[in-house]
Structure formats: C-alpha cells, structure tokens
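Below is one structure. I have some questions about it.
Every protein chain of the complex appears in place save one, which is left out.
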C-alpha cells in the first residue's frame, strides 16, 4: 500500500544539505541557510521545515528605492527605511521576499491555514495516497473549559484532571478505531481511497508545501500568532515568528513594533486620549464608548480605576 | 446549546421572497429571480441556494464595449461578441458578473472547494457553534472499487453488494459514534468546542456563503464538472451549471462549446492532425507521442484502428 | 473615424433608468438606486457613475452570522455587529458586497488606480479606438510648489499667480499640439492607433468599468482619500466616500471611526501613552522615538509644548 512519508532522518537531511551546496550570486540569509530543510517539531506529530526562500532585508530596501545598490547604504539607513515603510503601510516592497515551507499539521489546523488565499499550496492528496496513522492528541495542559464570555475560544481554566483524562481517552480511542476501519475498507473491501478517507477525523495529520510572500506572511502572523487564534495554529505561527527573526532581522523588529504589538485606535478613542492627555478626566459615561469598547480601552492602557476616580 | 440551522421551510422562503420584493433599476435575470433563495438539494443533506447576483449577459457585452448602451444592439450581436470573447480568451469582461450562494456540503468536499482562491467565503465556525448531526453517506450505486490505472479515482466497477453494505454500515456506525462522543465532551465534560470537533469525521456537513465572479466560476466548473473530479463535488458543479444556464444563457452556450467541452491540442497533436487531414497515414510510432498521449489522441477523435491500419 | 463617447445626456439616463426598471427579490439600497447610472462630475472632464451593485449592510451581517434571516434582528444589533467586525478586522464579511462603476479620469490617475489589484477592470483601448481631445487642466488653486520636506507631494503654498498662469498655458498648449499631431498621424499618415497614441500626454482622459468588493474598496479609500494621496485621485475617492455613505450607512459609519480616521499606535507609542496616562512626564529624549515619530506622536494627540514642559 502506497503510504506517504516525507520525513527524513537528521542524517538524510545533512546529506541533502551537503549535496545541495553550491555557489550563487543571489542575495542570501546566512542564519536561514543554517536551518534550511531542518524540521521544527510542533504538537505531537507536526513540523515546519523551510525549503527555499528569496530575498533579504536588503531586497525590501532595494524595491523601495527602485534601485539596485543596497551595498552603498548603511544598515542604520536600511532600518530606518524599513521602519518607515511599516509605519506608513507601504506594503508592496514587502512582497519582494518569498518563503517556501514544508508543513505537517492536523486537518482542522489546515482548514484555518488555507483561508489565507494569497499563497501557493500543494497538499498531500488522500485521493491518491493513503494517510498515515497519525492524529492530533493535545497535551493535558491544553485541555480547557469552553469559555462562556468568549464564545469563540477556551477559558483560562483547565478541565479537572479526570475530565481531561476522559477527553484524551476518547480522542485516542476514536482515532484508533477510525484508522482501523479506514485500513479495513481499503485493504479488505477495495473501496476507493477518496471515499474511505471520509471516516477519518479532523485530527488526522496532513502535509503540504506552502509558499507565500513576506507581506502576506506578516498578515498571517498578525492573525494566527494572536491570542484569539486557536492554540494549535498559534504553535505554528510562533515557530514562523522565530524563522522570520532569523531570516529578516530588521523587518522582524519593525513588524513587532508597528504591526504585531501595535494597536488600532478608533477615531473616538484617539479623541479620548487627546482629552485625557490634556488633563480631562474621562469616565465611561462621558466616553461615548460601548461597554465592550470601554473595557478594551481601559485594558489597553492599564487605566487604573483609582486614577479614573481621581 | 447553540446549534446551527440555516435551512428554511418552503413556506418561509416564500415569505422571504415576498418581503424582499422591490423595484430596481439594476439589470436582472428573470429566470434567476425565479429560483432566488430556493434550495437545490444535493447528496443526502447538502444544498445550493442562490442568494444574490450581479449582472446579465448584457453586462459582459457592455464591459467588452466599454460602453453603456446594451439596448441598441441585437441579441444576435451579443451572442457573437460573447462567443468571440470566449474563443479568444478575453476573460476580463466575464469578471463583471458576480454570484453569491449559500452552500451545504461535507467537509471533504469543502476542502476541495476552498482551493479556488479567487472567491469570498464565510464558513460556519465550529469554534463558535455546535455542528449538527449530519454526515455524508453515499448512495449504494456510488460505492466503487479503487481504480488501479487511474490512481486518483474510482474504477467503473461497483463493489460487490455485500462489500457496499459493509462500507455503508461502517460509515454510519463511525459517524454515529463520533457524534455521540462529540456531544458528550461538550455537554458532560465542558470541553471547548474547538477541540471537541476534532473527533468528527471528514464526512460531517458544513455550511458557507460563497461569492465568486463569473470568470472564476467558469474556471471552477471546468475543473469540478470534469469527469476527473470526485463524484461528490461534481454533483454540486452540475447544479451550478444548470444555474448558470438560467442566469446567462448566451455565456452558458459559449462556455460549453469553447471551454467545458473543448479540447486543448498540443503543438505536436496539431501537427499530426494537419498531416492526417492532408492525407498522411499516422501510426503511434510515427507520431512522436508518448503512449499515454497517443491513447488520449486516438480517443479524442475516435480514430478507428482500421482507419489507421489501412 | 471611430471615437469613443460613453457619456449620456441627463435625458438619456432618465430613459435608461426607466427602461431598466423591474422587480427583484434581491436586497437593495433605495438611496443607491436613486443615483444609479447618474454621473458625478470630477475635475474638468472626469466622472463616476455607479452602474450596478450587490448587497446592503444586511448582507454583511448575514455572512457574519452565516445565516440568512436578517429580518429577525433589529438595526441596533446590526450596527453593533458591523462595528465589532470592523474593530476586530474580521474582513471577510465585507467581501460579500460588490459595486461596479463607470469611471473617466486622466491616465496619470488611472495609473495609480490600477495598482489596486483585487478588482476587475475593462479600460477603453486606444489600440482599438481613437481617444477624445480631452486633457486634464488643474484649477488655478491647485497649482502649488513642490514641497521640500515631503518629497512626494506638494507644499501648502500656491505658486505665484504669474507662475500658475504660465503652467496652465504650457499644459494647454502642449496637449493641443499633441492632439493635433495625433490626429494628423492617424488621418493623414494612416499610422497605427497603437503607435500614434504614444505622443499623447499622461493628462489625456481614459474611461473604464471598474468592479470591486467592499473590503477592497475600503482599502482603496483608506489609501486614496488620505491626505498623502495626490489631489486628483483624492477627488475621486471623496466622491466614492459619499456613494458609500448612501449605499451602506452602517458600514460607512464604522469605516470612518475604526478605519479611515483611526490611527495605528506602535508598541512603543502605546507604552508611552500608558505611562503618560499614569502620570509620567515624557519628553522626546525619554521617549525612545525617532524625531519623525515623536513629531507624528505629538501632532496625533495635540500634545502641547507647555504641557510637556510643565
């Protein structure tokens, strides 16, 4: 039976890196070269491996200057220009870098991933090949209560130990059972792969090649490394953040300051701050904000009730 | 527990249509107006409902002429121009029409669907709401052997009756079991919805709003109404073909002739036909085609061995 | 000679509107229906006419709820949901509305316009037809000095009257001369249109049909109704803002508050404000901001020097 196995031993990867070694006049990132092809392991069976890339911080600067000679400018000026581009949302120069990764993740994560449309993707096809017996099982520390207030997510409270054990047991038993039946229908009943796979749960792992430009990658990271993203996809996004830091240190720095950890201030909130900075005392009632907005506003700037109450 | 139910009774749809009725100076398609909001049922629980649309055949003609007055031209000329655009792959005027549908389909179909990136989509979120107890079960006539030659698909041979019965029984039992455990983890163990859903099989149904322009819709249909597409998504594509025929009769006609049922002739094949039409007798050996290509070529034009052997 | 003329008299537009009037069960915007097909005149020869549209505020709410029944919810709740979507950058529901316009603008504006890639466009072809003798001439009040500080734009200082007169005279004379030669090469020398047009200046007018979804339209407006945009494209953007207000009043309101007039606060600036709101006195030196950033920061919140100096 044709099974899929794209994982390589460390030894094989060393060999692959060695045999690929060649000279190039393309710009390159020494820190990224170090980790090319090597997997970062994520969740119980997943990984991210960078397969290829194009461009460096200098490529962004180059496109912004529509000029070629990055060599004549000092790093200090490159940092300033990259910060400027990020602050003023001049996004097109960031499209000039590109990265390609080999990913392995559960299907329910892949379903969130694929919503990022401005990217290229080749996914493992379960019509053509047989899926492996690999399923996502959470760590016990990640098994939590459904939040009542945040309908989309989990609360900060872990389930009681015995509940968590039961959950894990159910997840494990159902996936084992599903894979057994999947194999049975393929091997003993000769059913089509495309139909047999429909019994597999959303926790089954899939693999893909994924290629995206830097601008869209940063958009992905803004959404998926956010605290509102589901824990599992956030694990992948955080690894990619580390990869980004190695690859494009100046862009990474600017991205964190002006995008990832920045906040969007509505017209109303901007006016509130202007009034507060000019000495006015603002309460929720005077603010013209909804309850939810006021709460977000207070949290955003650690406004102390005492300070508010004078 | 919050469950999702977007299906309306025929009575409710009649009411919705009645209450929506208004006057417009926008161009419209009377045949499409007839079926707006009404579901076409597909597979055991799926459907397609057209929710909104923009444009008619005249809008394509209008954009092609970059002019406004479609009224001054006869239908005959519109047909000729639409045929011309389709033949010569002038695709941008076809982007001027848009359609929005409400879809319900199994997740393994949705995973193929979402690969069409140039479209807008809002899918039901199983992080936010609870999925219904609805799973895809094939009709017995669609349960087939895995093809040996076409690795991606099914053969034309149905499974023996007893095998098919076993498959159905497995599909049914596993989905029932999975849904029971899903409900149990949500209701009794208070697990997060985002984690509980991972036990559900790929056959579970989901819903979405999907909006796409005509050019990209035709591309979707070319791939998904094709005999190589998986049977289940083809069922949806065929319903959309019928909708297209109602909506844009001239475009539909041109699409069938110049796109859907057209063939792409490689340079080599074009030269072969030129030689054959000019009297030359061609065999596989003389053709310079690979075995697979020659077979496709012979099938494409019903070339009879006797004719060849002459 | 085939010339292009897509402009209609008011009388003809009334006729067109009357003959198009029909019943629909699609959702519609009464305020937008009022202005359909009617031109808004911009600059000396340009215009915007809305030709078609799809969706209303309710369509956004519907997609966000992945449900169909907007009728059961009150407007107040729709407003709240649309504000929520805009604040949290849930952008996909805004893709569910679409608008199509007929535009006439100078080519140097069209070159900026076309950079918005996620849109559909059919432009008048000067290979196929002859361009009209219409060129952009600025109003005298818009003829300004090149700014020294803002390299990309104009200063606030108008040119001296005699300079402005000279500029206008040059613009007028060169375009007249160019059009004369263009006509001469076409009519007397039988030159191809595709080559003859290359003598025409960037101020010559062109026309196009342009179709875009609401999400991308708002992105367009964010960039092109901004004070950094060139004056001439801003004139178009401001008309579209008015159209948006008629079409989708709730979305327009949210767009102004959370997007157009919002500000992006970098991580550093957010921390500064937090410290200032908690009573700390901040100077540029203590701020860790660059000179440019500090200046932007001070302007953003009208921070008074006196307040700073205590």
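All chains are identified by letter, namely A, B and C, in their written order; residue positions are counted from 1 within each chain.
Heads up, the rule we're going with is that contacts are C-beta pairs under 8 Å (C-beta built on N, C-alpha and C of every residue); 3 or more make two chains touch, one makes a residue touch a chain.
Given the structure is predicted, the values throughout are model-derived calculations rather than measurements.
Considering the whole complex, the residue from A:87, A:102 or A:224 that touches the absent chain is A:102.
Annotation: of C:9, C:141 or C:198, C:198 touches the absent chain (contact as defined above).
Contact residues of subunit B toward the unshown chain are 80, 83-84, 87, 89, 223, 256-258, 261-268, 270, 273-274, 276-279, 290, 292-293, 300-304, 307. Even with one chain removed from view, subunit A keeps its contact list with that chain: residues 4, 6, 8, 16-17, 19-28, 33, 36-37, 51-55, 59, 62-64, 66-69, 71, 92-93, 95-96, 98, 100, 102, 120-125, 207-209, 211, 213. By the touch criterion stated above, the residues of subunit C touching the omitted chain are 106-108, 111, 114-115, 117-118, 121, 125, 127-128, 136, 138, 142-147, 151-154, 159, 163, 166-167, 170-171, 174-175, 177-178, 181, 184-186, 189-195, 197-203, 230.
As a working rule, only the chains that are shown with their structure count from here on.
Subunit B is reached from subunit A by a rotation of 180°, derived from superposing Cα atoms (nearest 5). Measuring from the averaged C-alpha position of subunit A to that of subunit B gives a distance of 31 Å.
Contact of a single residue of subunit A with at least two other chains is seen at no position.
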